[in-house]
Structure formats: structure tokens, C-alpha cells
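Starting off with a structure, shown below.
A protein chain is absent from this complex, but the other protein chains hold their places.
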């Protein structure tokens, strides 16, 4: 069975929980639409997360990579269109504050996702789940891992679909934070539907 | 078994569906936490809806009234604190445009809800559903029916708990409108929890 | 010349500056459209602010009262329609946390503003300033002072126009807080226009 590397993140900034963590743990080692899920919860750390992901790619040798991230404030599932060669935003969990530096000094300015993002949005909507292609994964750790995966695949000429999906908060997170939210089980169902879009 | 009159509305303005309609139809004639639900979907019409509701109060003779409304854009269940003696806002479904006139010419400026709104928010949160007391039901039909019910109860010295709960959009509505949303079944579960808060 | 009591507030919660303070100080002792402005910056304190305002009403003996408040997040000038007999919301500047208690135990649930709010919105728009009547002053100190002033006027049968206007953040405040904002001078111009609407 083909393997998919599914990553999420630990909690960060003023989000006491991270619903991507629960999704990844919930799907780890499961078979979803013909794909064997290898789940990994990544640290929120500009200095280690990228390299850690690249090691995983070579260790797991997946046919697809979907990285998940929490976009607190968004009100729908948003497959990302592009990763950009830039780190910027607030401090990470180690207190490091990026300042617009490049992720890969001689890397291209951007990499489009190689996931079927239009098909994913369509399938999500067919299943009654609000979704939309996003034109920005930001410039924080979410964008960082999306870029590092796509760059490694490009550099090593690997045959792997790869990209990123931002999700809204879970209801549990929205109890404390005044942001839109989905039920956790609907967030997980959405990711299963996205995995189902992979050939 | 005590009766609760549960009202919702038909679709209005640029909302092609109204999730309150589905909740009311889903709970009509059901027994919820010891209450027999009498459901009614109200028209969105400043000239008939209020009187229609008053007739229903006398016909059904409920021990409690919960009126539901869609607050497109809100991201949590919001029991309302107060109704105000004012009609204002966009056109209703008959094309009538209110302009700040009083609902009851000699009525008080405001009526507090007599529902246990703090208890409702607490119970919803205990069940993992984001909720918050709202300080404004607006000045459209939602506020109008809340005011008319509370005024009739006051005038006729009726022993009825009465108030209003605004809900976010359903996922189905959010497929076309870029607003926060819950799953329809979670919206209905939230209202059942609120009914459960009535003594 | 008729006197108008114009109040604002000191900074509160996570707003390091309060643009109402600057407006009140800017217009204090000025003549605006035939009105002599008596400006007062109020503390953010549920236990003293209301009584302090009532003392001022009797000391200043104005013909009109306009209280100003910052509504961080709003994107236009919003004259308030109603004050409600309720304290609720986050802690005040003394650390007191209200919990839905009445402002005046036997007071009515609500008091409509007696300011010409429709005329104010119209005049603001005629002067190119976005404005809208708001149906909620919240339940924090802004609503509290609006209610106390209207209640005192009602109880003492005073001949005073009274009400509340919420303003968006100033650009200076928005440098640190990600919220909509106006230029400070346009906020002050807006309040002068509102004063001009008083007969």
C-alpha cells in the first residue's frame, strides 16, 4: 500500500491546543482510501523542523506528503497553493523571531503545491465541508515545512505529491479563543477526504 | 409534559438556506430533556410575524419560548440578553424596510430575556460547543419576535420563560457564503442542550 | 452658550492608548457649533465612574451629554441606540470582573439614547465619514456610563440630551493592534459634526 506522510504541529503562540496534532495522531497507522498513513507531529522551531521533515521524507519514502497547520481565524479548510522562500512572523516555540530571511539561500522564490488542490476543494464541498484554495501559507512554520518538502523533492527529483492544508480551529480551541471553528471529527473527516483525492 | 414553543425563520436576504428552519423541523413534536417541542417556522415579515407569534403563544400555551435566528458571521452559539423596542435594518421578505420605528409605541425600551442565558452558555461550553451571551439581537425580525413575546408575557402576566438564541451558519450555508459555520447536527445538539437548561 | 459634557476614557485592557481621551482633551473648553464643551476623561472602574459622572452632571448642568468610547475592531463611527441595565465583560482597570449584575437594581432593562443618532449618522456620511447606528454599547464601562446618565436624567426629570458614541481605533493605536482605524483628527472632526447635530 502506498504511504502518505501526514504531519501536524504541536501547540504554538496563544493556541493552547493544536487540532492538527489530534488529526495526525488519529490517522497514524490507519489505512485511508488506500493510503497507509504515517503521522508525525512536528515541533514549531525554525532551526530543526525543516531538517527533521527532510529526514522523515527519506526514512518513510512516502508517495505523498500532506502537512497540516492551524490557521486560527480561518473559517474553512484551505489547501495551500504555494510555499514561498521566506521566514517571517512571530517567535517560534524556542523564542526565535524570523525576520524575512530566505529558507534556502539560492532556492526559487516560490514552489506551487503538487497536491490536487482544486479537486480537494471540490470533494470537500461535495461532502458539505466549506473549503477554498488559499494563496498564502503565511511565512511561519507552516510555509517553512511546505517549502522544505517541495524543495527536497525538486532537488532530489523524488516522485512525491506534496503540499500543505490549513484548517480552522476546533470547537475545543474556540472555547477559549474567539475564532471560527469546526468539530474536531469534521476536521479529521476533511483530511481523510483530501487523502482520498490522491491518485 | 411541559411544552416549549421553538421558532425559527425561513431564508432571508442573501442566505439561501436558514439552518434554524431545519432545527425547528428536526425537533418539532420531539421530547427533549422532558420538554415537548412545538416547532414553528416564522415568516420574515415585520407586518405579520409578531402577531402570528402572539397567536401561537395563546394557542400553544407553552411554559417556555425559545426563538432561533441565524446570525450570519457569528462563530458561536449566542443566547441574547435583551430585546429592544425598535425595528431597523434591511428590507424584510416582503420588501418592507424598517426605519427605526418602535415595535410597541408605548412599550419599554428594552426587555431582558427570561431564559437562563448564563447557564446555557456554561452548559454549551461544558459540552465543547463555543458559546457566548450576546448583548444585541439586532433590530431586525429576530429582535422583533423576541420583543413581541416578552411584551405579551409582561402584558398578560403569563408564566413563560422566553428569549432568543442566535446561531452561526451551518456548513451547508457556508459553502456559498464566506462566513464561520458549524455542522447542522451540532447546531441542533446545541439547542437541545439549551432546552435542557430550562427547569 | 449651552454647555455639553463630553466624556472619554483612559486606556484600558490591551489598548495602550485611548483616542477618546485625546478627543476630549482636544475639545475641552472649546466652542463647537454653538456649544461650550466641558471635557472629562473618566476612569475605567465599575465602582466609581458612574457616581463620578452623576456628580459631574449636577456640577456642570449641561444641556447635552455625549460620552465617547473606543470600540476596538469597529470600522466606523457608531452612535449607540440603547444602554442596558447590566454590567458584564472583562476586568476593569481595578481588576474588578463584572458578572451580569444590574447597574440599578430596580432600573428599567434599557434606556434609548436621547441624542439625534439618525441625524448624526446622516451628517457624518454627508461629510464623507463612515458611520452607522449601533444596537449595542456592550455591557462594559461604556454602556455603564450611558445607562447611569440616562437613568439620572430620567429620575431627576432633567432636560438633557444624552447618549453614547463609539469610535474606531486611531491609526496610532492600530500601529500595535491589528484593528481598523481612522486618523485621530478625523475622529475628532466626527465628534464635532455630531455635536453640530444637537439643536
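Chains: A, B and C, in written order; residue numbering restarts at 1 for each.
Quick note on the criterion: a residue touches a chain if its C-beta (ideal position, glycine included) is under 8 Å from a C-beta of that chain, and two chains touch if they have at least 3 such contacts.
Just so you know, these numbers come straight off a predicted model, no measurement behind them.
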item	value
Shown chains touched by the chain that is not drawn here	A, C
Which of A:12, A:46 or A:111 contacts the chain that the document leaves out	A:111
Residue of C:43, C:180 or C:196 in touch with the missing chain, whole complex considered	C:180
Interface with the undisplayed chain - residues on subunit C	75-76, 125, 128-130, 132, 171-172, 174-175, 178-183, 186
Absent chain, residues of subunit A that touch it	81-82, 84-86, 88, 100, 108-112, 118, 133, 135-136, 138-139, 143
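By our rule, only the chains that are shown with their structure count from here on.
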item	value
Between subunit C and subunit B, distance of the C-alpha-averaged centres to the nearest whole Å	30
Set of subunit C residues in contact with two or more other chains	none
